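Take a look at the structure below.
All protein chains but one are shown at their positions in the complex.
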Amino acid sequence: MFSRWSSLQWFVVGAGVLGLVVLPFFTENDAIRKWMDILMIAILAISWNFIGGLTGYPSFAPAAFFGLGAYTTAIFMKAGFSFFTTLAFGAGLGALIALILGIPILRLRGHYFAIATFGVAEFFRELADNLRITGGGDGINLPQIVGGPDYFTRFFYYSMLGVAILAFLSQYFVTRHRVGFGLVAIRENEDAAEMVGIDTTKYKIIAFVLSSVFPAMGGGVYAYRAAFLEPIDVFDILFSIKAIVMSMLGGVGTVMGPLLGAFIMEYIADFLWSQFTEFHTIFFGLIVVLIVLFIPNGLMAVFQEARQKGFGSLGGIFLGNIKRFRI
Amino acid sequence: MNNKLLLEGKGVTKRFGGLTAVSGLDFFVRQGEILGLIGPNGAGKTTLINCITGMNPPEAGTVFFEGRPIEKLKPHVIARLGVARTFQIVQPFPSLTARDNVVMGALFGSGMPQKNIGRARGIADEKLEFVGLSAQAGRLASQLTLAERKRLEFAKSLAAEPKILLLDEVNAGLNSAEIKMAIDLIRKVREQGVTILVIEHLMKVIMDLSDRVLVLHHGEKIAEGAPRTIAADEQVIKAYLGEKYAALAENLK
Partner (left out) sequence: MLYGQIFVNSILLGGIYACIAVGFSLVWGVMSILNILHGTFLMLGGYVTFWLFTLLGVDPFLSIPIAAASMFILGYAIQRGLINQIIRAPMFMSLILTFGLQLIFVRLAIFFWTGDFRSVQPSYASFSLSFFGLTIPFIRAAIFVLGVLLTGALFWFMGRTRTGRAIRATRMDLDSSQLMGVNIARIYAITFGIGAAVAGASGSLVGVGFAISPVSDVEFLSKSFIICTIGGLGNIAGALAGGLILGLAENFGALFLGPGLQNAVGYVLLILILIVRPSGLLGREGFE
C-alpha cells in the first residue's frame, strides 16, 4: 500500500502536470473550458477520497462545501475583498465547519454518517434559499472580472488548476505520512485501529477537514467565473454523487484513482452531452449502473488483475467482478 | 523477574445493564512474569482485558499501569503507553497485506512510534520473521489461514514494542503443532523482556507457560497462585466441572 512511485509513475504524473500547465498555449478557449470542468470535478473526487476512500466514511458533503465556498466568495467579493482572499476565507470557513460538524457526526458509523452529510448538504441549500445575505432563491451576483475572453478563460483555468494541484499534492503527502496509514486502518477495522494506538477521532476529523477545504476553494473559483449563483446550482447533490462515482471508477482509496476516474468520467459525460443533449442523463445513469456492477473496485484494480492474468482475460475480470458481490 | 508491579487493578467492576461481568476484582501482574488467566466461559476474562485496554471502561475501581491510573484513558492512549493485546476473534486489517498489518503496529505503537514509514516496514519484516510469516508478507490478511492470522495479530502487537502483552485465547482453533509453536513464541517474547498476561482455556498450555495463575468465576477471583496449586484447588475444580467432580477430587486426595 502506498509504495514509492516508480520512475515511470513519476514521469507520467510529471508529464501530465506539465501538459495541463501548457495546455492553454495549444488549444482553443472551448477546450480550455472543458478541461477546467474536468479539473473541478477532479478536485471534488480527490477531496472525497480523503474521508470516503481512505477512511471509509462515505460522505455526501462535497456539495455542501462546494456551495459554501461559492457563496463565501460571492458574499465577500461583493463586500470588496479580493478574489484570492475570498478563496482563503472559503477554505478557512470550510475547515471550521468541517471541524465543528465533524465532531458529532464522525461518531456515526456507516450509513448514518452518510445520511448526516446528506442532511448537511440539503440543509445548507435550504439556508441559501432563504437567507437574505445569500440572495435567497433569486440568487446572488458577483462582480464581473475585467478582461477579454482569452484572459477570462485562462485566469479561471489556472485558478482551478492551482486548487487541483494543491488537492493532489495534499493527497500524495497524506499517503506518504503516518496519517494516511492511520486513515486506512480506520477504514479496515476501526476498533483494531484504536487498539493499535491510532487516535481515531483526531484522524477522522483531519480527513473530514481535508475533504472540505478544496471543494470550498473550487466552489469559489466556480462562483467568480459564473458571476451568478443560485442555491440549486452549487448545492447540487449531484456533485457529491459524481465525486463518489468517479472515485469508484478510478479506485476508491488510491492516489491516482479519483483523478483517473474524474478525467474519464468527465470526458465521457462531455461527449454524451454533445451527442445526446436531450438524453445525456440517461446515458450517464447507464454508465453509473455499469460501473457499479462491473467495475466496483475501480479501474486501477482491474488493470492490476489484468497485468497478472493477461489482458485477454479483461472480459472475464469484469464478469468476475459481478459475481463477487452476488447473493 | 523482579517484584515491581507493572499492571495492577483494585476493585475493578464492570456491568453490562443488569449483568455484572467483573466484580470488585483485585489483581496484579509483576514485571517480566507470565500470568495465566483462566475461568469457565463467561467468567469475565475478556471483559477484564477490555477494561484494562480502555475498550470498555470499568464502572468502578482503578487500573494502574506502571503506577499510573489508566482506567479513564482512551484506548489509543493506553496502547501508546505500552499495552498491546490480541483479540479472541482476530481483528486484522483485511484488505491490507500481512506486512502492512504489522506496519500499523510499528507506526503507532509505544516503543519509539515510527514516523518513518520505511523504518516501520523494517520492523514489520523483523516481526514477521519472528513469528514465521515472512513468506506470507505480501499476501492479503483476508487470504491467510486462521493460524496465520493469529500469528499476524501476534506480530502486529509485537511491532508496537509493548511493555505488556495481553493474549486472549490465542490458541482457539489451532491444532497441537500450531499450539506448540505458539507456546514457543510466547516464551521467546518473554525472554525479550515483555510481560505477558495469557487468557487460555487449555489447561496444559497454562500449566506449561504461566509463572502464576489467576482464576475467575462469575467475575470474581476464586483462586490465585502457582499453577500446581491452582490445579488442585477445590474451588477451581468446582467452578469448571461442577460439585460432583469437586467432591470426587476431594475423595481422591
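The first chain written gets the first letter, and so on, giving A and B; residue counts start at 1 in each chain.
The rule we apply is simple: contacts are C-beta pairs under 8 Å (C-beta built on N, C-alpha and C of every residue); 3 or more make two chains touch, one makes a residue touch a chain.
Just so it is clear, the model here is predicted, and its values are computed rather than measured.
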| item | value |
| --- | --- |
| Among shown chains, those touching the left-out chain | A |
| Residue among A:I133, A:L169 or A:I282 touching the omitted chain | A:I282 |
| Candidates A:M1, A:L20, A:A88 or A:L108 - the one touching the absent chain | A:L108 |
| Option from A:L54, A:L87 or A:A116 whose C-beta touches the chain left out | A:A116 |
| Hidden partner chain, touching residue among A:E28, A:E126, A:D150 or A:D191 | A:E126 |
| Footprint left on chain A by the chain that the document does not show | 58, 104-105, 108, 110-112, 114-116, 118-120, 122-123, 126-127, 129-130, 136, 241, 244-245, 248, 278-279, 281-282, 284-289, 292-293, 296, 322, 324-327 |
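Just so we're on the same page, only the chains that are shown with their structure count from here on.
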| item | value |
| --- | --- |
| Distance between the centres, which are taken as Cα means, of chain B and chain A, whole angstrom | 43 |
| Touching residues on chain A, where the partner in the complex is chain B | 1-2, 176-178, 181-182, 184-185, 188-189, 191-200 |
| For the chain B and chain A complex, residues of the former touching the latter | 53, 55, 74-77, 79-80, 85, 87, 91-97, 100, 103-105, 107-110, 113-115, 117, 156, 160 |
